[in-house]
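What follows is an incomplete set of chains from the complex, kept in their original frame.
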Amino acid sequence: MATEVKSLNEECGIFGVWNDSQAALRTYFGLHSLQHRGQEGAGIVACNDAGTLVGHKGIGLLADVFDRPEYLNQLIGKSAIGHVRYGTAGSRGIENIQPLQFHFLSGDVALAHNGNLTNAVSLRKKLEQNGAIFQSNSDTEVLIQLVARQSEASFEDRLKAGLKQICGGFAYLLLTDEAMYAALDPNGFRPLVIGQLESGSYVVTSETCALDVVGAKFVRDVHPGELIKIDDSGYRISKYTNQTQLSICSMEYIYFARPDSNIYGVNVHMARQRMGNELAKENNIDVDMVVGVPNSSLSAAAGVAAQLQVPNEMGLIKNQYSTRTFIQPIKELREQGVKMKLSAVKAVVAGKKIALVDDSIVRGTTSQYIVKLLKEAGAKSVHLMISSPPLKYPCFYGIDIEKTRDLMAANLTVAQMCQQIGADSLHFLSLPGLVKAIGLKQTAPNEGLCVAYFNGDYPTSLYDYEAGFETPKTAGEYELSATMKPVS
Amino acid sequence: MATEVKSLNEECGIFGVWNDSQAALRTYFGLHSLQHRGQEGAGIVACNDAGTLVGHKGIGLLADVFDRPEYLNQLIGKSAIGHVRYGTAGSRGIENIQPLQFHFLSGDVALAHNGNLTNAVSLRKKLEQNGAIFQSNSDTEVLIQLVARQSEASFEDRLKAGLKQICGGFAYLLLTDEAMYAALDPNGFRPLVIGQLESGSYVVTSETCALDVVGAKFVRDVHPGELIKIDDSGYRISKYTNQTQLSICSMEYIYFARPDSNIYGVNVHMARQRMGNELAKENNIDVDMVVGVPNSSLSAAAGVAAQLQVPNEMGLIKNQYSTRTFIQPIKELREQGVKMKLSAVKAVVAGKKIALVDDSIVRGTTSQYIVKLLKEAGAKSVHLMISSPPLKYPCFYGIDIEKTRDLMAANLTVAQMCQQIGADSLHFLSLPGLVKAIGLKQTAPNEGLCVAYFNGDYPTSLYDYEAGFETPKTAGEYELSATMKPVS
């Protein structure tokens, strides 16, 4: 029985509220605004007046998991935490859907997690050797197993002792009948914010967009190494470690977070727009119009268009209705199947030189398809502009970026990529351009961005992932632009 | 027992294919691209080799109705028609979901309909007096009841005789084991197009976007008064009446059709962009940026911004995940509930003078809410620009525009509307501006647009609706712009 060293807790959204008469409903609304962070599963656990945790969770979108009124109505109680989850194949069992619940004779604990631990496998091995039993495949559980084995008197102290032992990227929410806890890793890889309702009660969640939706005002970002305890007396911040260094994940700004969210004071939409500006400054190409890939690249496209001073056109339409389907179309219909998601507007693009703006290239297959779609719709030329640097290194802190070998830019030069995608030219934003565009205000000493996906400069040791780490074939390649080789 | 004179077949999408090895699957893909035309119900009926019609239909989105593989797999056969439906309250029973199926000892007929008949109630009364029994509340059935009572020898002739007796707006698809029929009303109120697959087989559907999705090339629009018969020998066009006059519904261009569709040669997105141009030409207001209401008004917003030469900004975000929910939030959470759909990007709009572009105002409540949302996010001023004229008259041909009394512009002057919505100013596109923006090519004598919603000039008699027709209070009011009265 082999055990794959594979993270399972990537790309999630969390929301929690303490002391709110509509705790579960508020959490439902909050999670709905975080649905972009995970669509594979969802769950909410509430703590009722008797101190019992009651939860409901399931596979699928939030609205599908809570598709009967009784599922939400039964979650009675003044505090609740919730989770939306992105799961990779093999980890989709119901036992991996969060919040996880742990039963103790002294009371229950619920736990929701966004991130990925880098030393989970070795910790788990040690714990199992000492008799620990895991209910899920998820590394999330490691924390609670550690907490259960600490000797400190208070739950908070045991929790801090546990947090000190785990490494990687994590934003945790824990709920007991006495308090809600929020903890962030020492590098602050994942966003986590505190908000306050009009009633005075506190909310903790992954993105500020969830605060807006539930009518909470922003209080502050949670900082690296902090543990927040929220109970009936308000919130209290302490640090479980002082060895911190901000390395907020740049992919949150590039494509993951919602445009209306602010992370460390920087609005995501505007950061993307500036990425587009910088990209166009670096590549002043001659086109008739800019077309962004909806919806994630529309901000960057606006930035490109403004800088190039050509129109930003709606050349691609995204179908707004669910395309989740069991249908495995026969070969001749497969491409039509893909067309369910994206359509070209022929009347817009026909005969035009187009700057197609996308936020990133992972495997390159989608880019290849979109270029083909535009050319079939009559585009004269398609110049692909990517509003981030070439993605060559995987993420071990909670974003599901494929293994090195699966990343197109780790295997091919920009010229080869351009050729394979079929674009007339291909242009990436430079790393300095990206950092400038995000423009993080330096509000704490030594703080900054994690850009390891582009340059391999991981802010922490990789621990369990060290051994399996693969260096990209293109590690020494620094070109950012290429033009299609004419067929000779 | 009162019988309300209320149309029930409004706002639908239809798709049919003949002689295709993947008829039901093709129809599924086609309907998916028409989902914007109706989200209340969906159905597909296929004709198998034994000549039997087999169908599956249900309440909800297409993907929900066909949420088990067997539902589609059982629809074996080389021809199929399908329907997505918008239903008003009271008509949501499964018996009203189309395609309707009718059983005859001589073979079955399936029928799908987009439109609204103006003489259905009087026809139905007459038919019932002669023993007809209706299986649905839908007026769609009137046609088949008429057909069943004709004495002509062939089904096609009986169908033509039936078509001659119905009035209003209609695009019908009928499926028998011998042929598929498509029929359009004498005014061509609703769009209907013919396409051809690579295999040579024919497709008929509501919008060209469905042709693109299934890989069919556009053949031609169906013209007013035409009956198309498609069978194994190809397609054949005949006219069931010569008293035709094109009056294609202008609302299809304004907000109803998908941007990538073309109707009578005019691309919808570009028509909307021109509406924005015209609107800005007519109202050269001083603003910092344009913000369109996503997704339907983004095309018009681009047009406004281009003309005003100010940036077109992403000041509003639409949550792309389903907000269908059973949740009836308590009073204090209701507004948060609405926020599930739309969020303002504070970083974009704070401190700015904004031209907010929307396609139309029906009751005005949504506009009021969006203006409030932007102001709460810090907008300095919000100028609401509507890319169509004031909507004062109901539609009787298939668009679900409320009764006269429910239309804001039928009851209030533009100044009163501006005040109630809370906008700093309010501007409508003029009717000539609209007609110019759509710019329909005159390819047939006497053809044109239906703009009755704005000026009450209905192209046909209203028949059963005549008696209940209400003239708008503002019938004589022609102002198109107003500014908020300062609080004295």
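As written, the chains take the letters A and B, and residue 1 is the first residue of each chain.
The rule we apply is simple: a contact is a pair of C-beta atoms (placed from the backbone, for glycine too) under 8 Å apart; a residue touches a chain by one contact, two chains touch by 3 or more.
The structure presented is a predicted model; accordingly, all values stated were derived computationally and were not measured.
Novice: With 2 copies in place, how many does the full complex contain?
Specialist: Whole-complex copy count, per this file: 4.
FYI, only the chains that are shown with their structure count from here on.
Novice: Between subunit A and subunit B, what's the gap in Å when you average each chain's C-alpha atoms?
Specialist: The answer is 37 Å.
Novice: In their complex, what parts of subunit A are in touch with subunit B?
Specialist: So the residues of subunit A in touch with subunit B come to 22, 25-26, 28-29, 32-33, 35-36, 39, 61-63, 66-69, 72, 209, 212-215, 258-260, 262, 267, 269-270, 295, 298-299, 302, 306, 311-314, 317, 319-327, 329-330, 332-333, 335-337, 339-340, 343-348.
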